[in-house]
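Just one protein chain is left out here, and the rest sit where they should.
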Amino acid sequence: MSRDRLEAFSDGVIAVVITIMVLNLRPPAGHALTDLRPLGPKLAVYLLSFVFIALYWNNHHLLLRAVERISGAVLWANAHLLFWLSLTPAAAAWLGPHLGESAPAAVYGVVLLGSAIAYSILTRALLAAQPPGSPLERAVGRDRKGNLSVIAYVVAIALSPIAPWFSLAVYFAVAAVWLVPDRRIERVLPGPSIRDTEATVASGEPQARLRHPDH
Amino acid sequence: MSRDRLEAFSDGVIAVVITIMVLNLRPPAGHALTDLRPLGPKLAVYLLSFVFIALYWNNHHLLLRAVERISGAVLWANAHLLFWLSLTPAAAAWLGPHLGESAPAAVYGVVLLGSAIAYSILTRALLAAQPPGSPLERAVGRDRKGNLSVIAYVVAIALSPIAPWFSLAVYFAVAAVWLVPDRRIERVLPGPSIRDTEATVASGEPQARLRHPDH
Amino acid sequence: MSRDRLEAFSDGVIAVVITIMVLNLRPPAGHALTDLRPLGPKLAVYLLSFVFIALYWNNHHLLLRAVERISGAVLWANAHLLFWLSLTPAAAAWLGPHLGESAPAAVYGVVLLGSAIAYSILTRALLAAQPPGSPLERAVGRDRKGNLSVIAYVVAIALSPIAPWFSLAVYFAVAAVWLVPDRRIERVLPGPSIRDTEATVASGEPQARLRHPDH
Partner (left out) sequence: MSRDRLEAFSDGVIAVVITIMVLNLRPPAGHALTDLRPLGPKLAVYLLSFVFIALYWNNHHLLLRAVERISGAVLWANAHLLFWLSLTPAAAAWLGPHLGESAPAAVYGVVLLGSAIAYSILTRALLAAQPPGSPLERAVGRDRKGNLSVIAYVVAIALSPIAPWFSLAVYFAVAAVWLVPDRRIERVLPGPSIRDTEATVASGEPQARLRHPDH
């Protein structure tokens, strides 16, 4: 199937993106534990970036499982998403040694924002390629969580010149919201609980997606 | 199937090629936005190269979908294409910091030209492995667009010693022609409109390929 | 299937992890055989790391073959394992030129320990997603070998400040135990002999796993 190869190519690109980021963790010249101190912020940025890329892979995976048809527009929307994701290692390489500086925090946010918008465009391209009333349509719904993420990124980028640590906190918070959908946050930012997601994924039904309709 | 593994290997190589190019975007030592200025041309070259590799992946994907049989000659024609594509990161690494210089523009063009010729050889090897009247034969046709691209590359390389910016403009123009097949260009350079391509890909029929017969 | 794509993504990440480690083997400036001497310890660390990553790939491969269902928790447990595995090249890059120093030996051990714990969490997440009495449950059993590995890593890390060479010896020993399950060790650390594993893998039955129940 065509979808299979789109998945395979995306898996390949995302696997390389997620792994070459570790090349930013160059070992120090010395051999004492204290020599590792400059690696601390780089490791934090690596962890954050790893989580973001893994989130995109998970969502991409679930998104395409709900799909029956792909189109030429989907191929390019997918390439567009991969382009933004592939910029993550470069943005992370700048942010790592400059944690707390304004410009690297802003640029990192721009890459996150670009990826989020590209994911949204991919979702729309996939919807346009499906017949009306497709499972994907029911699964994607109004996508409050995605929209709130975009707003959060824009705010974080706008405030990075005066409060770069706040911007970083926003990036971590958005990752946490997508990663650990606890019950309280669920009520504010509607999304399936971990239990629901598990059940849904296990049963193979895409309806209750990470991005799902409001009740 | 044998074709599946050829696709998987090609996907792997292309995924690595497209991703390691981002290693050329080394972050600056400073942390001001103005420190990013030298990255501007490198980012432009990355974008151009990303689009070219993605175009080849898309076309490769569609080409192999139209195929029922592969041969030993196809394996080597495919490896030959991957060889040229794998040179893209090296050519881009030279062009990025030397945008506007003659030799890097010429070398980049040689890699594009080699890839285009290798793709054409792969198409021929695939045709030779199909029975007469195969869907691939109808899909590939006279391939004006591919031939015009080759001519454009040759002209751009020849003129690079005196007009390197013109050469770069040609590379961007060729990418745009393949990427955004608007109606007017369609009439000059026959090829399916985005709408046609979508419909075709969605319906799984390879007849109306990006490289398709003239009417 | 969802499992297929989880495997494909994991294969991709592990393939990149195992391969980029070779970038630590930078060739010397000189061209005499004696110039290679500093590469000796790096090559030893590369071999050890290659074996560990290959062991994880083999076990991951066999683990997922025994599985019918995956869940959202499995996706994240798998990403968690890949995160630890992806740190191997960085830890190896520090250990290579500092063989015999305490801190690099400890850090390398921490990455091994993190990977082992993550693998154990993945196993539990997979078990939780299966119906009771699944083949996986019978295959995994009490997992003495995995638990002994974790204890060995903890001891090696604890002793690395005073005996880094001992720590390294422990890492090699653990790799050897998993790699070459000879008869005598089998009796102490229960696990299938090579012959059993072969027969089992060949027949496609997951019951007698590398991690198997005690008799």
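A, B and C are the chain letters, set down in written order, and residue numbers restart from 1 in every chain.
By definition in this document, a residue touches a chain if its C-beta (ideal position, glycine included) is under 8 Å from a C-beta of that chain, and two chains touch if they have at least 3 such contacts.
Nothing here was measured: the structure is a model prediction, and the numbers come from that model.
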**Message:** I'm checking contacts with the chain that's been left out. Which of C:G12, C:G72 or C:G96 qualifies?
**Reply:** C:G12
**Message:** What does the interface between chain B and the hidden chain look like in terms of residue numbers?
**Reply:** 2, 5-6, 8-9, 12-13, 15-17, 20, 23, 69-73, 75-76, 79, 82-83, 86-87, 89-90, 93-94, 98, 101, 103-104, 106-107, 129
**Item:** Touching residues (missing chain, whole complex) on chain C
**Value:** 7-8, 11-12, 14-16, 18-20, 22-23, 25-28, 31-33, 35-36, 47, 50, 54, 57-58, 61, 65, 179, 194, 197-202, 204
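Basically, only the chains that are shown with their structure count from here on.
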**Prompt:** Looking at chain A with chain B, do both copies bring the same residues to the contact (over half shared) or different ones?
**Reply:** different
**Item:** Equivalent-chain rotation between chain C and chain A, CA atoms, steps of 5 degrees
**Value:** 90
**Request:** Mind checking the centre-to-centre distance between chain B and chain C? Centres are C-alpha means, answer in whole Å.
**Result:** 39
**Item:** Per-residue multi-chain contacts in chain A, two or more chains
**Value:** 8, 12, 15-16, 20, 23
